[in-house]
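Note that one protein chain of the assembly has been removed; the remaining protein chains are unaltered in position.
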Amino acid sequence: MNSKVAIIMGSDSDLPVMKEAAEILDEFAVEYELTVVSAHRTPERLYNYAENAEKNNFDVIIAGAGGAAHLPGMTAAVTDLPVIGVPVKTSKLNGLDSLYSIVQMPPGVPVATVAINGAKNAALLAVQILARKDPELREKQKEYREKMKNKVLATASSLEE
Amino acid sequence: MNSKVAIIMGSDSDLPVMKEAAEILDEFAVEYELTVVSAHRTPERLYNYAENAEKNNFDVIIAGAGGAAHLPGMTAAVTDLPVIGVPVKTSKLNGLDSLYSIVQMPPGVPVATVAINGAKNAALLAVQILARKDPELREKQKEYREKMKNKVLATASSLEE
Amino acid sequence: MNSKVAIIMGSDSDLPVMKEAAEILDEFAVEYELTVVSAHRTPERLYNYAENAEKNNFDVIIAGAGGAAHLPGMTAAVTDLPVIGVPVKTSKLNGLDSLYSIVQMPPGVPVATVAINGAKNAALLAVQILARKDPELREKQKEYREKMKNKVLATASSLEE
Amino acid sequence: MNSKVAIIMGSDSDLPVMKEAAEILDEFAVEYELTVVSAHRTPERLYNYAENAEKNNFDVIIAGAGGAAHLPGMTAAVTDLPVIGVPVKTSKLNGLDSLYSIVQMPPGVPVATVAINGAKNAALLAVQILARKDPELREKQKEYREKMKNKVLATASSLEE
Amino acid sequence: MNSKVAIIMGSDSDLPVMKEAAEILDEFAVEYELTVVSAHRTPERLYNYAENAEKNNFDVIIAGAGGAAHLPGMTAAVTDLPVIGVPVKTSKLNGLDSLYSIVQMPPGVPVATVAINGAKNAALLAVQILARKDPELREKQKEYREKMKNKVLATASSLEE
Amino acid sequence: MNSKVAIIMGSDSDLPVMKEAAEILDEFAVEYELTVVSAHRTPERLYNYAENAEKNNFDVIIAGAGGAAHLPGMTAAVTDLPVIGVPVKTSKLNGLDSLYSIVQMPPGVPVATVAINGAKNAALLAVQILARKDPELREKQKEYREKMKNKVLATASSLEE
Amino acid sequence: MNSKVAIIMGSDSDLPVMKEAAEILDEFAVEYELTVVSAHRTPERLYNYAENAEKNNFDVIIAGAGGAAHLPGMTAAVTDLPVIGVPVKTSKLNGLDSLYSIVQMPPGVPVATVAINGAKNAALLAVQILARKDPELREKQKEYREKMKNKVLATASSLEE
Partner (left out) sequence: MNSKVAIIMGSDSDLPVMKEAAEILDEFAVEYELTVVSAHRTPERLYNYAENAEKNNFDVIIAGAGGAAHLPGMTAAVTDLPVIGVPVKTSKLNGLDSLYSIVQMPPGVPVATVAINGAKNAALLAVQILARKDPELREKQKEYREKMKNKVLATASSLEE
């Protein structure tokens, strides 16, 4: 059975940020499901989604939310899967509210928090987790790193000319 | 049937703050229940507690929590009762994390937020809400306000001497 | 006698934010008055407005203000009605000044604070308060919640396709 | 008729901070009255105090308050006298809430804000204002400045030895 | 000899903000001088300007600056005149750097700080100070306050219709 | 070959915080190594440690640091293993500096950040990651969650009595 | 052998900010190299660049980076040359994250930090350092200061007219 990642977000207004996670998973050929699960507007759905995530063959959940961002933490409260939280930038407090609401979890229930709007890194973190049991992914990680390095070196060369 | 207030908190470490709410309700002779409901460690209990609060004859819920404080917001996500949130001061971010996590709720699900460690005001707000349908409480509000004013005036007199 | 809500704001520059409260009350068919009461430019008017609010058959006051936002707190200082404070976003400190000025009230005088620019939630909180003595409003609350949930589920479905 | 300064504060818990203002005024032999005026617990008293301040021969009002500190701004809303605001340090937000609530006044109603717990400077500012119409005070200002300078030079000398 | 106000700023990029102070002084027919004095680029000029301000018949100095805003505080260090500081909004830290640099003065050297970009209130504060020795200005203050109040009442009326 | 976790920290002053991670791993019987690797004082050691971590059979690295906390991010820059960052509270900026330095990583190099001083959750997150390939750990997760829940319920019962 | 400055940055998106450093060095006729060195994407390159900087006849390194800005600190960890850090403004936390990540270095490894986006000052600081061993540069410093002063005086004159 293949590994699968769930990408959930509190509102479809988070989609422009969160779709970057999907693009990275596409690049690594990791299967995923992307949907909206609102902690505040559909608490029951959140509960069921998190409760069944492991049975539904997910290995990692990426959850993005803004403001009083409860989605990642409440998901982590229900499942034993690793939950990666993406604090989405807000127009008022710049995403500081999202960051605090996601990262300051109490002892016992961790959320692996990435940068504000850091959906891309959330997906790379998911790949790192999956790679622990998937040697093929480990190869792809090396290629990705190599490509990233070469891009910087190319920029450096053109600047130094 | 008398009005009743639920005072819930994320952890018993919040008790020194939250018991001030109980003391105010005692002063106004308002019935209440005080207990611990952890959003992160007992999500199912939170869901059931909030779901049944109205049936259990509560009119208002006061919820205190610190850090990534999800208890007030998740309670408000499940019940139609007014939920009053008390951001509890934390040793790291001084309760700013608690405040942001509680007050920055998305449209559709309000939490009536009071000051950091403002449990006393949470109870007074509950009294204000209950007083809307209870003329006796309205009389007690006037007395309380009068007492408060007189205390300031007495201090002022002694300072001016 | 029907319930009535007062929506007041410090300046008409707050109107684009505060009219969202009026729209929600329209949706719930709750009667309201909307006006400008400046704590700093018309302190006497503020005093009189708050003093007479209960006699004028208001049950709840929603007060929005920005910067050194004194309107909600000073209103609460004069009336026994529940006062809901809306911190309006400012161009300089993003509304953090408004939030602190409204939420950090001293013991004895609560303001039920909602999110920065959270006028919609202020109105929903007013509905929750009024619903405690109005069974019809309680029915409307359920419908509102249901509609909100269905909107999320529809978005989720379209995303999952 | 001599000049007179009013030193008011929101609560007697502000006294340890605010009495430093009194000490400076004593040093400059400026007459003053020191008392408690709570914006939130005695709004009427605040209104009357500010309304009559000029008639009562005050020239400057120093107002200290903490948290959602409305006392300086509301005093300024009622009187035409210069109002000096002292943001008192709070145990939760370190006085940042007090500072924002006092300094971010809207156009039309200024408060002359000094540092957090800066009661001493509030009094010196009052002296600067009074000195504009009192040549004797101007002499005392020069002496004060000289003393201050000499104290630094003495410290410098002892350090350089 | 008439009263005179100095309006100085750290850079001509502060002019759009600081000219609002000039407009208010025009409205009150208070004489003023407006110029650029950079604490960092022309420290000697700053020193001389402040040193001679009293001799040059200024009664009040309004100083606006942004970032590490040293102009108001250094002016206050040299003169015994009241110095009013205007923290100018910056593109990076929103003027919080300006505010802290201006308001957090050490004991002995006050700066009367107004809101971020609050040049208008700086001028009104200057008027309040000058009015202490100028009965005519006191009359104008009353008119200004009246006009301000009436403007709010007019807005209120049009909203309530 | 068993899974193994590296717990590294920037300085032994971080040990009181970081040893909580070790205690959790002991509780789950997960093998670990705990040591000091200073990004700033021993950059070469950091490079080698991270470079060889995978070869040395580590599956996850937990890195704690305070202030300009570069250890987690630089470790993540060198290895493909998941790196969990623990922002250690500082005496000056309360750990906000640590948090920003760890969580705000650029696209391409994620660090899974937990709460300030959240070493316990860092270890639980490591367990969640290892559990993805270790069914025994998944059983232990369930027991841990059950114990945590029961502790809350016991507290709740004693409070409700 | 002439003095030489290295201007490095974490990404070419920092170029619009960092090229201001180059312009200043051009103005002072100081030789420099400008390139991209990513701490996170090319850690080995960073290590080598810093390690060899002194041998490559650099006297000062200017390093600009944004977010979890590790480039200046890690460069300082490897070389004994003075390293000047430029916190680049970020779209989310306004450069506060960059500032904290760069300035809050632990004892033993300093980074000379300038203002957010302060690349111009970074170059002037480099000139100040080089001038300590280069009398010609000291002359140019005086001219630069003179020009700067005259520009302010010209603006002042035109404003005062």
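Each chain gets a letter, A, B, C, D, E, F and G, in the order it is written, and its residues are counted from 1.
Just so it is clear, contacts are C-beta pairs under 8 Å (C-beta built on N, C-alpha and C of every residue); 3 or more make two chains touch, one makes a residue touch a chain.
Since this is a predicted model, take the numbers as computed values, not measurements.
Considering the whole complex, the residue from G:N52, G:S91, G:Q128 or G:N150 that touches the absent chain is G:Q128. Contact between chain G and the absent chain runs through residues 59-60, 80-82, 84, 99, 103-116, 118, 120-122, 124-125, 128-133, 138, 141-142, 145, 148. Contact between chain E and the absent chain runs through residues 10-11, 38-41, 43-44, 47, 66-68, 70, 73-74, 76-78, 90, 92-93, 96-97, 100-106, 108-109, 111. Within the entire complex, the positions of chain F that touch the omitted partner chain are 11-12, 15, 33-38, 41-42, 45, 67-68, 91-94.
Following the convention adopted for this analysis, only the chains that are shown with their structure count from here on.
Of the two chain pairs examined here, A-F and B-D, it is A-F that is joined by more C-beta pairs in contact. Separation between the centroids of chain D and chain F, computed from CA atoms only, is 49 Å. Separating the centre of chain F from that of chain G, both taken as means of CA atoms, is a distance of 34 Å.
Shown for chain B are the residues in touch with two or more other chains, namely 11, 41, 67-68, 92-94, 96, 103-106, 108-109, 111, 115-116, 148.
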